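One structure, pasted below without further comment.
Removed from the display is one protein chain of the complex; every other protein chain stays in position.
Residue numbering begins at 1 within each chain, and the chains themselves are lettered A, B and C in the order written.
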Amino acid sequence: MSSSFGTDLRITIFGQSHSTAIGVIIEGIAAGEKIDMEQLQEFMNRRAPGKNFYSTTRVETDTPEFLSGLKNNYTCGTPIAVLIHNKNIRSSDYNIFAEVPRPAHVDFTMQMKFGGYQDFAGGGHFSGRLTAPLCVAGGICMQILVRHKISIFSRIASIGGIEDKKPLTVSTAQKKFPVIDDEIGKQMLDCIVAARNDGDSVGGIIECNVFGLQAGLGDPIFDVMENRIAKIIFGIPAVKGIEFGDGFKLAKMRGSQANDQFTVQNKKIVTKTNHCGGILGGITNGMPLNFKVAIKPTPSIAREQESVNLKTLKPTKINIYGRHDPCIVPRAVPCVEAATAVAIYDAFLSAKKYFNLE
Amino acid sequence: MSSSFGTDLRITIFGQSHSTAIGVIIEGIAAGEKIDMEQLQEFMNRRAPGKNFYSTTRVETDTPEFLSGLKNNYTCGTPIAVLIHNKNIRSSDYNIFAEVPRPAHVDFTMQMKFGGYQDFAGGGHFSGRLTAPLCVAGGICMQILVRHKISIFSRIASIGGIEDKKPLTVSTAQKKFPVIDDEIGKQMLDCIVAARNDGDSVGGIIECNVFGLQAGLGDPIFDVMENRIAKIIFGIPAVKGIEFGDGFKLAKMRGSQANDQFTVQNKKIVTKTNHCGGILGGITNGMPLNFKVAIKPTPSIAREQESVNLKTLKPTKINIYGRHDPCIVPRAVPCVEAATAVAIYDAFLSAKKYFNLE
Amino acid sequence: MSSSFGTDLRITIFGQSHSTAIGVIIEGIAAGEKIDMEQLQEFMNRRAPGKNFYSTTRVETDTPEFLSGLKNNYTCGTPIAVLIHNKNIRSSDYNIFAEVPRPAHVDFTMQMKFGGYQDFAGGGHFSGRLTAPLCVAGGICMQILVRHKISIFSRIASIGGIEDKKPLTVSTAQKKFPVIDDEIGKQMLDCIVAARNDGDSVGGIIECNVFGLQAGLGDPIFDVMENRIAKIIFGIPAVKGIEFGDGFKLAKMRGSQANDQFTVQNKKIVTKTNHCGGILGGITNGMPLNFKVAIKPTPSIAREQESVNLKTLKPTKINIYGRHDPCIVPRAVPCVEAATAVAIYDAFLSAKKYFNLE
Partner (left out) sequence: MSSSFGTDLRITIFGQSHSTAIGVIIEGIAAGEKIDMEQLQEFMNRRAPGKNFYSTTRVETDTPEFLSGLKNNYTCGTPIAVLIHNKNIRSSDYNIFAEVPRPAHVDFTMQMKFGGYQDFAGGGHFSGRLTAPLCVAGGICMQILVRHKISIFSRIASIGGIEDKKPLTVSTAQKKFPVIDDEIGKQMLDCIVAARNDGDSVGGIIECNVFGLQAGLGDPIFDVMENRIAKIIFGIPAVKGIEFGDGFKLAKMRGSQANDQFTVQNKKIVTKTNHCGGILGGITNGMPLNFKVAIKPTPSIAREQESVNLKTLKPTKINIYGRHDPCIVPRAVPCVEAATAVAIYDAFLSAKKYFNLE
């Protein structure tokens, strides 16, 4: 079903932005995996709103409540159910959008799909808020992957065209603003402030590296690593593109430039370059898995926009008030890591059926 | 399983580049759909090799043989099995690559995954040849979609950086070289010839538009239209990126530029622009669905490259002979259409459970 | 995943007997279906424990709490999440069974499967308590099916060999003891009392009829109606057999006796008999769908039994105290209806992709 991801590991996300609670069911994790609750909460905090000037002022503590699947913080082998209660809800903010859809929002398509029965408040089931349970699942998978020496690092690669070009080789988890080059980070923040001051918003790109992957993960034809990752990454609202390794730049290159040639390093076969992003024929080759994700600007802006009244079919103007991020890219960084962790652990479990993994 | 795609419509692709046959099982098509065999063959011919200077000289007629699922060329409601025999096979070409993997090819990762039991000849199950059965399935879906007034047009958007910027509003199916701007097409051909003459290859970008889609297709969170399409498109070998609407350009834009504002045209709600590629919140909004796909240069080039002998772990040089496309982008155009048709018809059938579709 | 059932409708059950809560995620119900909460609670009450002398004294009100998926008691088209809190828990009852497994219980196999990490209290995720969320899902499906004129009736067909032979043509939902022939019902109750007085338990058979099914539901080969129903019915603990129509009796019959011959009644094609249970070739034929389910005696009995200490591998005696049903058959009747409703509605939705259903 559409709110589920994964085959050997499966997560099912439920809830609406303004429902009593949101949450996730996680199936397929073996019995005996320890979950470090403090570490999980720290991970959740990276996504949580209300902490920075560039994010919405809606305050949610986002504390996961485990209903089942654990015994003394160890997995017991059956479905893990996790709730996050919605507390800071102001649904009346959204009543008008049922009739006059906001540009670039899901208001219009929800109406077309659900014919009036949709829960449009706060974006309903389509809301960015639903990335909170995704982060619960991903945070748990990251803890397990680290036990297999696999780590996932992400960063903002660009905001409004301002690029962080330093290599992504360390975690940005402890940083207030998740970039490698902090000088560039300041420019990005200025760019976000400028957009906010103009009643506007701005988009960006997130880059992700997975280190420590054994060669041989991924499955032909439709479960190659690119598919597996793209399928979950597009589950994050506002994502409009993904590229692996040099991606769209490869389209301009010749084979002699793009081919990663093999060599030996520490008795291990490696490639001299990594244009392919660690994936050959859809299968991991043991090099860092690398990809980039395009995030569109937040659709909610403080400027008057043109819309149409769905009942009268007459053009009208719309103004959006309420609490919104002028740039969601910083908060999307842990979401990209979480989504990646789920996809990687699913591929890892799948491979366990066929060969021995450390 | 990994060689299958789809939930309400499902295709399962089997075969290796040099096995007796390749083929596809198609499940989920209702009884009573007519298949026009001539039209299907014409579609297959667009992908078939051996017809142009820019493609491999391996000649395959690619004639689909229907084993089951039809009665007098009408679907009978049970699985459709289609074979394509492999005829023009020269497996001895490939023996060396079992020991010395070709850069940017699947040789190395197949060895890591299958531990010596892989069928590496011609790329095995990972070969571009496996897009032939994908085209059978897609060609059938396109015939059915047209009955619902949905049409899929694709073109080469760029080769080696040379861009076709004319709007993609008509089919390129009848063209020898699938571009809109034929002048630009000539420059692209020159670029391919130059690469071939240098013993090299070149990549490109394919653009695809789907016209006639009803608003409301796609499902949250992980079956949004972007997921559905990305998951199958990455099943085409050499694809390394995908973007919807303005995609990666959106990452540089502000909300006020990116938001598609609503208006009324012929008593229908439309958007004034289509930066979002016809997808809002993952759901079709009734505008043309638009996306672009990055294709890497063919990895097989006639130049000496560096590799490693897998048995001795010693660096070595490798030269690749045999039949290869200097640019696979033109032949990938019908594959993109086919993949899109399968994804769209799957989404269409899924929506039929919930509302009435024309 | 194993705790999920269904393809077009999917339910995912989570929780353990003694976890904070148990529940179910229901996906695939279209937007706009009304849920009558009172009627649902009445249905839940039929399964709830603690109300009759023949059931456990554990008292649970089993009130479903809807977390998401509804707006004003109408489905909004996205996942429905329902919780039932566990209140009356006495986990210390179960500590001993981790070391000395109870005969015919899941203690031993849980230990073999989960290696010590299992949550064995109360049977954990394997407990009969997990049929409560199944009843939530089934109760909702029954409400929707009735709108399509499909109704599901069940009854106790036998307890300890005492058979209710009157035809099952009406609902037993309003009865304290769900049989058609109340005189036989009294004998069954005596049989249960006798077992309880002996510190023993007793098994039985449940029969189920589905009326109002259109001909044509079910799909070859592995989603025929028998598969669809068997797969979910065996999800009810203690079920050890299922037969459709005359089932095992057919194995003794000749074709001339077993074949249901066709005739016309009220301008509709019907069969003169219904030995096949309304299913031909796995597809509904428009006659009542009929099947019977064998329920083993409750494994928890008050008599001393032989077991083995898992640590010392020494034979030992075991005595089971605590709260247990001497016969679970009466409480399993609504569970069979619920499971059937889920399977039927899933088949119904699947058929909607292919033809028009009322």
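Quick note on the criterion: a contact is a pair of C-beta atoms (placed from the backbone, for glycine too) under 8 Å apart; a residue touches a chain by one contact, two chains touch by 3 or more.
Since this is a predicted model, take the numbers as computed values, not measurements.
*Asks:* Quick one: say which of B:22, B:48, B:258 or B:279 touches the chain that got left out.
*Replies:* Of all options in B:22, B:48, B:258 or B:279, contact with the hidden chain holds for B:22.
*Asks:* One chain is left out of this view; which of B:69, B:122, B:160 or B:247 touches it in the full complex?
*Replies:* B:69
*Asks:* To test your reading of the contact rule: which positions on chain C touch the chain that is missing from view?
*Replies:* With respect to the unshown chain, the touching residues of chain C are 1-5, 13, 101, 103-106, 108-110, 112-113, 115, 123, 125-126, 130, 158, 160-161, 195, 198, 200-205, 214-216, 218-224, 226-227, 230-232, 234-235, 237, 239-248, 250-264, 267, 269, 271-272, 276-277, 280-286, 294-301, 303, 305-308, 310, 313-315, 355.
*Asks:* Mind listing the chain B residues that contact the chain we can't see here?
*Replies:* The missing chain touches chain B at positions 1-4, 10, 12-16, 19-23, 25, 27-28, 31-32, 65-69, 71, 74-81, 83, 113-119, 124-125.
*Asks:* Which residues does chain A use to touch the chain missing from this display?
*Replies:* These residues touch the chain not displayed: 7-8, 28, 30-31, 77-78, 220, 349-350, 352-355.
We take it that only the chains that are shown with their structure count from here on.
*Asks:* Would you mind working out whether chain A and chain C touch using mostly the same residue numbers, over half shared, or mostly different ones?
*Replies:* Interface between chain A and chain C is built from largely the same residues.
*Asks:* Determine the chain that sits nearest the middle of the structure, using the mean of its CA atoms as its centre.
*Replies:* Taking the mean of all protein C-alpha atoms as reference, the closest chain is A.
*Asks:* Would you kindly tell me how far, in whole Å, the mean C-alpha position of chain C lies from that of chain B?
*Replies:* So the centre of chain B lies 46 Å away from the centre of chain C.
*Asks:* So how far apart, in whole Å, are chain A and chain B when each is placed at the average of its C-alpha atoms?
*Replies:* The computed centroid separation for chain A versus chain B comes out at 26 Å.
*Asks:* Multi-chain contacts in chain C: which residues touch at least two other chains?
*Replies:* Within chain C, residues 28, 31, 77-78 contact more than one other chain.
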